[in-house]
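As you look at this complex, bear in mind that one protein chain is not there, while each of the others sits in place.
Each chain carries a letter (A, B, C and D) given by its place in the written order, and its residues are counted from 1.
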Amino acid sequence: AAHAQDAKKVFFLLPNTTTIRFTSRDAPFFVAAMKEKAPNAQVIVQNGEGDPARQQRLVEDAITQGASVIVLAATDANLAAGSLKAAADAKVPVVLYDHDAVGGKAEAHVVFDSLSVGQAQGKRAAELINAMKKSPVKVARVKGNEGEYGTGQYEKGQNEFLQPLIDSGKVKVVCEQYTQNWDPALAQSFAEDCLTRNGGDVDVFLGMNDGTTGGSVAALISQGAKPGDKLVTGGQDATVEALRYVAQGWQDNSVLKDLKVEATYAADVVASILDGKGVPKDLINGKVNNKFMDVPAVFLPVKNITLDNLSDVVTAGVWTWPEICKGIEDTEVCKKNNK
Amino acid sequence: MANSAAASGDVKRRTFGEVLNSDMRALPVIIGLVALWVFFALQSNVFLTPQNLSNLLVQSTVVGIMAIGLMFVLLVKEIDLSVAAINGVTSVLMAKLVVDYGVSPWLAVTVAIVTGAAIGSFSARWVTFVGVPSFVVTLGLGLALNGLQLVLLPPTARYGLMGTGIDKIAETKISGITSWAALVIGLVAFAALVLSGIARRKRAGLEASLFSRFVLPLGAAAIFGAIVVTILNAHQGIPVVVLIFAILLGIGGYILKETRFGLYLYAVGNNDEAARRAGVKVARIKMAAFAIAGGIAALAGVLGASRALGVGVFSGGGVGGGTLLLESIAATVIGGVSLFGGRGSIHAALLGALVIGTVQNGLNLMGVENYVRLIVTGLLLVLAVSIDKLIEKAMGQQNF
Amino acid sequence: MANSAAASGDVKRRTFGEVLNSDMRALPVIIGLVALWVFFALQSNVFLTPQNLSNLLVQSTVVGIMAIGLMFVLLVKEIDLSVAAINGVTSVLMAKLVVDYGVSPWLAVTVAIVTGAAIGSFSARWVTFVGVPSFVVTLGLGLALNGLQLVLLPPTARYGLMGTGIDKIAETKISGITSWAALVIGLVAFAALVLSGIARRKRAGLEASLFSRFVLPLGAAAIFGAIVVTILNAHQGIPVVVLIFAILLGIGGYILKETRFGLYLYAVGNNDEAARRAGVKVARIKMAAFAIAGGIAALAGVLGASRALGVGVFSGGGVGGGTLLLESIAATVIGGVSLFGGRGSIHAALLGALVIGTVQNGLNLMGVENYVRLIVTGLLLVLAVSIDKLIEKAMGQQNF
Amino acid sequence: MVKAAATRGDVHAANQSTPLISMRNIRKSFGSVHALQGASVDVHAGEVVALVGDNGAGKSTLVKIMAGVFGFDSGEYSIEGQPAKIASPADATALGIQTVYQDLALCNNLDAVQNLFLGRELTGPAWFGRRIRRAECEVRAREVLTRMRLGQLSLTRPVGAMSGGQRQNIAIARSILWTPKVVIFDEPTAALSHSASEQVSALVRTLANDGLGIVVVSHDIHNFVVNATDRIEVMRLGANVASFKSSEVTGEQVVNAMVGGNEAVNLAG
Partner (left out) sequence: MVKAAATRGDVHAANQSTPLISMRNIRKSFGSVHALQGASVDVHAGEVVALVGDNGAGKSTLVKIMAGVFGFDSGEYSIEGQPAKIASPADATALGIQTVYQDLALCNNLDAVQNLFLGRELTGPAWFGRRIRRAECEVRAREVLTRMRLGQLSLTRPVGAMSGGQRQNIAIARSILWTPKVVIFDEPTAALSHSASEQVSALVRTLANDGLGIVVVSHDIHNFVVNATDRIEVMRLGANVASFKSSEVTGEQVVNAMVGGNEAVNLAG
């Protein structure tokens, strides 16, 4: 279709549809922020659907269409170098969004530090475990998709807190498994089988995102457990479902990454590049080595949401109380807040 | 007519191979399955616990139920790559009706199943009228349905089903006297069917050995059923999803073995031109097969949603059908259904799903590394089926 | 012998339908493809730019090349679900050799291709000796290879290929006089083949119309080739990967249409018992078909790795084969290869891959929402093939 | 071959009644192959019509059009004087036309009983899923097979595992299982043993005497065609070239007409 010839095109390339936050939240936030910061730019959102080869085609097609900036949330950090090279060859600046992209040139990286997400998960888990009288505490680790950059960083962050406990004998990891494609159904089967394997003697399910923790919760329910019987921790993304579990006591926490903040910062960077001013120096607070260069990074803070600070989610405008409390109106926290 | 020796010897002098070929066609796959069980029992001492066997059964149901439906399509020499997408989109539709519109769970589930069947019959019409291979039609339709699924989902991308009533399906287990009553009802229905057939044969003056036709199969069913019920009761009872699976297997078996429609499926799959010349409405049979696959996929979607306590982008295996699609097809093929039509019986769905479920469950219990899990899964799948084939070969069976 | 009118009228009085049936069997799919192009050209003004058409071609090559290999397997009525896994594991192997062991790219690529072929022939042996359906063997083997791929990868889960020489494959484009020389060489080879055939016919005293057998096809090839080269030169030249694709198409076409092995593929696919009775070594033919599919999958893996400048867990589509597997099979089927063996020609790989590539590229250019994209992709795939079938039907063709 | 004992139907009388089947000037092409270029045939009740011709003359094609397997390009096809409304083999069966196809058209994975009853199973009520009344089917099948002296044939083995003749016998048995008006046999005795062939020719005569119209395609001119049929239609190149009363013709004359001897005048284009 013939759009205004002079409108600069910004392509926001999402990694997949399975991590739903990208389509349902990041994209609208980014579009809205761009409308404000660079009203003349045209934002086109596309999705790699979990296929790195497909995302590379998207990058190439974006270049063909005369992209001014590409905002890339790589489908697979390890297979993004070809995309980065195509953009570099065509002199189209790339801003990395959230996901890493290894092996090529990028202008900036706007990211919730995956490592700090893992650290937040690990720290919370360690606190809870230390509070338990039992020793050793039996932990099942339901990890993310093997080989993904994020999975590696979350694990590293978690281990910073977990490893000492393991070494001291306070924690015994009884099951450990990657979850193909983060598929909650697989996480559920795995959690069920872990319970079986240990005769029900599992104290903690440590996930990596709300899909894997949700799978663990469903497993507990299917095995007839009650809220609070077992500790489910290590959520991430603060999905509404996970928050409901938190409210009900099935799950302890979920790391909130305020996507609006991330999208807004990304829009700032992009707008500045579009204006020909390059990456705004004041936003840069670190760097990420992607094996090609040190990419200037905009690291964003993360916050762990538990029952105690559930309202932070509402304050940040991520969800409203009615959204969270739908179907669980009779929980304490909802009775208190959802009027 | 020559070779009367052979012809009249049909009942009395059946070799082991012959027996295998007909009634007990399932035996080799069962041996493969038992081999897997022995392997995992040696590897993990919880494998044979009632709790685990109960889990294993439940974990195999969604794929098993999908496989029942797919069988109908494979029997007529077609394929349906959209079953996983149907599973996903109808479960989301069901959840939407329940959550957003407050429709009663019963009605919502019915709507989902009818929608699934309608989608299936739509693919069939395209296949039979336009002549596009079903592989292409259902591949395309599946993608379109994946898209539709995204449209149906709310901005939160998920409908939670806890407390909606749908969650009760996966939660409920029947135990104690009720569970035994269920078994008895099943056995009585089976016995009544078999006996009515035998009575008819007797009345018609045909041979009808009460032992081989009635006592043996009923006894086997009773013993097998009793074992399963005992094991399940030792955990928490018969999960409703397992009961549904069992009922579907029963109905499916009846349709395939006893009814005219079942016969037509085999006829069309073997030689659709011959079936057409004999007056079988081939297009209609295919349409029914696809509709059944679609409706059953929708039901499996409901059960899956109930188990996962919600629906989302992942329901139905995600874009392209993912593992769910592949496992459903694999289950039927492992169970002995031919991709080239006209061959396979209902136990394929059960056995195939159990083989897949066993390998996954067993490896989870062993707690092996991810790469080991992949390698072993692959090899065990092939080996389980190879045992089947090697036994068949040793028995010198001929297939048509 | 009766019906001489029909028999001797074979050459002179061919109806349009007949022509379609043989030499120009590709025409309906091409019409479907052109319809897609017109649609997208109307939707996006960059669709027909040389840059985009060049992209489209390159984007279609990996799937197209995989499809060439798969065709061989589908022709003999088997299926290979492990091609994507072979693609992945061999590309990782290749990268490991280059990066970790400093092996020369040429050698590493050769090793990858040979490994791919070896894996393929291993599946074939299992299929033909044990009698396990290829669906199961290759499904299991594919998973095992996915596991192996994880083992081969370093802890970082990635091998970067920039600066290793492998990256040159995807980077290099030949333009100007060289590109035209390539076209001329191709045309000369084609002409030589056709002419030698005609000369033989003349010598044997058989009918051999120079016009319909030589001038027409060569002219068409020359015009088509010239257009493609012009377009590609208007961007940056002929990408080497496209050239490789073209060469493989040429060789594949030669094998299928002209050689004994090609003929055996069709014979085995249609009636393997008849082929066996005629003395064809069916097991060996199947083994060769799987080996070719495996080797070509490995080559496609190398090209994919070169394009992505690295390999990782997701090389080869990830666990289960993902989109790559499905698109490769879909391309062959869309191009007209039958899943039931014995039917299809080489252009299927090109046209099928182009249909899929076009739909994706076109929708990317339109920048539609994700769910719209899925829905439209699904529908366009079905429609493109439906056009094909409807034309066939209108022409009253008969297939065997 | 022993000539059928029963007297033949009166050919002339039959010809004056409305024919059960009447095909006029049927044309049919497969792509460039013009299989039928104006073929005609009438079948009256109580009459056995032989359809003869060289290989590829179009006999099977004509038979398949009669049976509703193929449509035709032009011409007229009427049944009992009415234009035939036959769009599928099922329609033909419903009108009482049964066919034994040259390629038999059996389902190899089904057994004899299932093949015999295919499309016309005896079944239970719809609410019970139309359960097949296997016992009744078996009894009935056994009756028909016994009538054809095939009492020993296995009813439970898949027909794909049977010999060529056994399969052909099953195809023949299928056509007479119900009481049709017209039975079309396309080379019914090709794979049959001598004694089985005699059974079949006796059967053909019995059926005709029962008032059925019979069409037989056969290459056995000297025995079967000349002796056991009433009328002979000779086809060449997709059209009729001659028509004889069987009683007034010798095998040689028929063969000459088939291959284009002198007495066959109206050769098709």
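By definition in this document, a contact is a pair of C-beta atoms (placed from the backbone, for glycine too) under 8 Å apart; a residue touches a chain by one contact, two chains touch by 3 or more.
What you see is a predicted model; the values in this text were computed from it and never measured.
K.L.:
Per the definition of touch given earlier, which of D:Asn109, D:Asn169, D:Ser201 or D:Gln253 contacts the omitted chain?
P.N.:
Only one of D:Asn109, D:Asn169, D:Ser201 or D:Gln253 touches the chain omitted from view, namely D:Asn169.
K.L.:
Touching the hidden chain in the complete assembly: which of D:Ala39, D:Cys107, D:Leu192 or D:Ala242 does that?
P.N.:
D:Leu192
K.L.:
For the full complex, which residue in D:Met66, D:Ile221 or D:Val249 touches the chain that was left out?
P.N.:
D:Ile221
K.L.:
Just checking the interface: what residues of chain D touch the absent partner chain?
P.N.:
1, 30, 33, 53-56, 59-60, 102-103, 157, 161-166, 168-169, 187, 189-197, 219-223, 255, 258-259
K.L.:
Just checking the interface: what residues of chain C touch the absent partner chain?
P.N.:
1-4, 6-8, 10, 197, 200-201, 203-206, 254-255, 258-261, 263, 266-267, 269-271, 273-281, 342-343, 398, 400
Keep this in mind: only the chains that are shown with their structure count from here on.
K.L.:
Centroid of chain B to centroid of chain D, CA atoms only: how many Å?
P.N.:
Comparing mean C-alpha positions, chain D is 43 Å from chain B.
K.L.:
In whole angstrom, how far does the Cα centroid of chain A sit from the Cα centroid of chain C?
P.N.:
38
K.L.:
If I count partner chains per residue in chain D, which residues reach a count of at least 2?
P.N.:
none
K.L.:
List, in ascending order, every residue of chain C touching at least 2 other chains.
P.N.:
Each of 150, 319, 322-323, 370, 373 in chain C touches at least two other chains.
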